[in-house]
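Omission of a single protein chain aside, the complex is shown with its protein chains in their original locations.
Chain nomenclature is as follows: A and B, assigned in order of appearance, with residue numbering initiated at 1 for each chain independently.
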Amino acid sequence: MSANHSILAHHFEDLEQQRETETFGMWMFLATEILIFGALITGYTIYRVRYPHDFEAASSKLNILIGSINTIVLLSSSLTMVLSVHAVRTGQQKMLLTCLTLTIVLGGTFLGLKALEYYIDYKENLVPGLAFEPGEWTALTPPVNPQRVKLMLVFYYIMTGLHAVHMIVGMGLLVWLIVRTRKGTLTPMSYMAVEVVGLYWHFVDIVWIFLLPLLYLTGTHHGSDLHFFK
Amino acid sequence: MSSAITTGFVPQAKARPPRAPDENYLNIAYGVKSWLLTTDHKRIAILYLFTVTILFFLGGAAATVIRLNLMTPTGELVPADTYNKLFSAHGIIMVWFFLVPVVPTVLGNFLVPMMLGARDLAFPKLNLLSWYIFTLGAIITLWAILAGGVDTGWTFYTPFSTKSARTNVIPTIIGIFISGFSSILTGLNFIATMHRMRAPGMTWFRMPLFLWAIYAGSIVLLLATPVLAMALILIGVERAWSIGIFDPDLGGDPVLFQHLFWFYSHPVVYIMILPAMGIVTEIIPCFARKNIFGYVFIAWSSVGIAVLGFLVWAHHMFVAGQSVYSAMIFSALSYLVAVPSAIKVFNWTATLYKGSVSLTTPMLFSLGFIALFTMGGLTGLMLAALGVDMHVHDTYFIIAHFHFIMVGGAVMGYMGGLHFWWPKMTGRMYSEFLSKLAALIIFVGFMLTFLPQFVLGYLGMPRRYHVYPAEFQILNVMSSAGASILGVGYVLPLFYLIWSLYAGKEAGPNPWGATGLEWQTPSPPPTHNFDETPTVTSGPYEYSLGGTELVG
Partner (left out) sequence: MSEPITPTRTYYGVFAALIALTLLTVGVSFLELGAWHTTVGVLIGVVKATLVALFFMHLLHSSRASWLAVLAGLFWLGILMVLTLSDYLTRQVLAY
């Protein structure tokens, strides 16, 4: 037991108690996160129900191609994250380092694509306040109310923006895990840091799983929607 | 005091680092650094005590100026916009920086591990972090209030807060947003500790009822605070970029803000009142020398209040333009909260019945709590009725009602708890005469301040105005006179409690002859709380088993 002495914090009786407490603590934090995003989704739903036509029109202008590719990128990062947990628990240090690095790279890819998507949105006059042409929407048949489109777009930016902030925090945590891996302090006996960061990372993934249908897949799309640049 | 009070406490053979006989959490280290970097839950409780006491008196200062201004119908003391900033500052400081944190972070932090027989909270570093987050949020909000102020009221209703207000709305909500994370981390820490750190034999239904109350309050902290955070973010976004999230001209709906705001701000009342109820539930059996009546009912009624408290929020919005159908649902649901609250009052009364009651200071505060909380609760039932609420909405009737709950209830409970556990926290006894006098002054001052406000409100005096018709002056002067008595009552403990630190007599481990694990260890307790991890063999209120005699 003496080897575990430094791993076990002074106020716990044993490692089992410490591990369960740490997992439970992260799950409770995720419960609050459910309500953080849930409050935004509630607000979005209210307006979605109220202005269905305008929201669908706005949704069909979002970049479904990048949205879908990013979903796959993020799901892949979840796979590498969970493989890191497997690696640390089976004591494969090299595998652990590879998987954590891959997770960071995939997370960075997601954020890069997201930035590109914001840029394309800007080019396509989809940013209220910066680049937005009400005339483009009133000219549609049937005409769409530009104020309501703005409302939809604001929720899109707040929700994806908050999601991106969570991604950046997650990548910071991954850097910390890589530093610890290099120091050799992540072992099959003390793997909880990887598991707990993993919980957070997967939750951020789940948020995106819901943002995809709520924001991008509302309203019927056509083949012509699959564009990178207009 | 003999040591025969060890029912429910069997020492367990488990090695701990040896401790010098007089070493405790206060004298183990000295210096500012030993406090600012501590992870000891008891020291963090003292840090919070220090912080929230300052904030309480700042919020009280704003209230003082408000009451002085209302002495005359024309409000000569301050101009109208200063008055708006004063009541906003009073509400914001008192709600978010005193009432919400005070019992959980001061008494909860100190007592949760001790009552469970644990050495610390589950996440000690997170606990310290939440104090820093709280303090940062408080400083930002105070700065915003002092450097120009904010005039939206504590409710930040749109579209005023997003379109019209020309004051420091954004810095204020940033401060509140930040301090919200402190609430979340504290609630998380308590729940994790109660699930995972209970001493051997400490089953859920052997936990002191204070812990059940803290658990229920923590549920609210965890699940309500994030929604407030998002409501505030949306206000900030709308204000900063003039986007119509809540602006009806731009397709938004101002009532949506009220839904999100009250989803937090109604349950937040239960964050204030639940821990205070928990305190009273500890004090009454101790000074009635009886086991608590209906333990299981009190325990579940705490959880019941926490859950039902989330189902009633739109009763704040009966006149805001929500649908009639929805208003009727919320009105009906609001009555339900009275059930678990009444269960508690009946059980406290039944515990007192045929008990050998001794009127110590904590007991006086607890009895005051029961009286004031009951009045606040019953007027709450009046307000839950749709028709009555239409009449008295936004009048002083509402002000009186929620001050009965939040000041008469939560602050009375906190004062009772502070006096009950002060000997444990500091190892010293305060002046019995002065403390009883303070309890009496606070009760009388409170009644004189807020009873006239019920009448004022019913007669139709609206809240948040700095002038009023001349016929309301007598009642307003009565209220202001009461407020100055109340002020004396709140300043008095500051003096005799500080004085007790220097000249108070030694309290000993258990001055009240109370049961409960926290009394089985020296006062002030050692850093690890218990020299040996206790094993619990019975419930928390075994006053009927004998061996307990009240001294003093």
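The rule we apply is simple: contacts are C-beta pairs under 8 Å (C-beta built on N, C-alpha and C of every residue); 3 or more make two chains touch, one makes a residue touch a chain.
Being a predicted model, the structure only gives us computed values, none of them experimental.
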item	value
Candidate in contact with the missing chain, chosen from B:S34, B:T74 or B:S326	B:S326
Chain not shown: contacting residue from A:I46, A:L97 or A:I178	A:I46
Chain B residues that touch the omitted chain in the full complex	195-196, 219, 223, 227, 255-256, 259, 263, 310-311, 313-314, 322-326, 329-330
Absent-chain interface as seen on chain A, which is shown	15-16, 19-20, 23-24, 27-28, 30-35, 38-39, 41-42, 45-46, 48-50, 52, 56, 64, 68, 71-72, 75-76, 78-79, 81-83, 86, 89-90, 195, 198-199, 202-203, 205-206, 209-210, 212-214, 216-223
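As a working rule, only the chains that are shown with their structure count from here on.
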item	value
Averaged-CA centre spacing for the pair chain B and chain A, given as whole angstrom	36
Residue numbers on chain A that touch chain B, as the complex places them	9-13, 17, 20-21, 24-25, 28-29, 31-33, 35-36, 38-40, 42-43, 46-47, 50-51, 128-129, 145, 147-148, 150-151, 154, 158
Residue ranges of chain B in contact with chain A within the complex	118-124, 184, 188-189, 191-192, 195-197, 222-227, 229-231, 233-234, 237, 241-245, 250-253, 256, 260, 263, 533
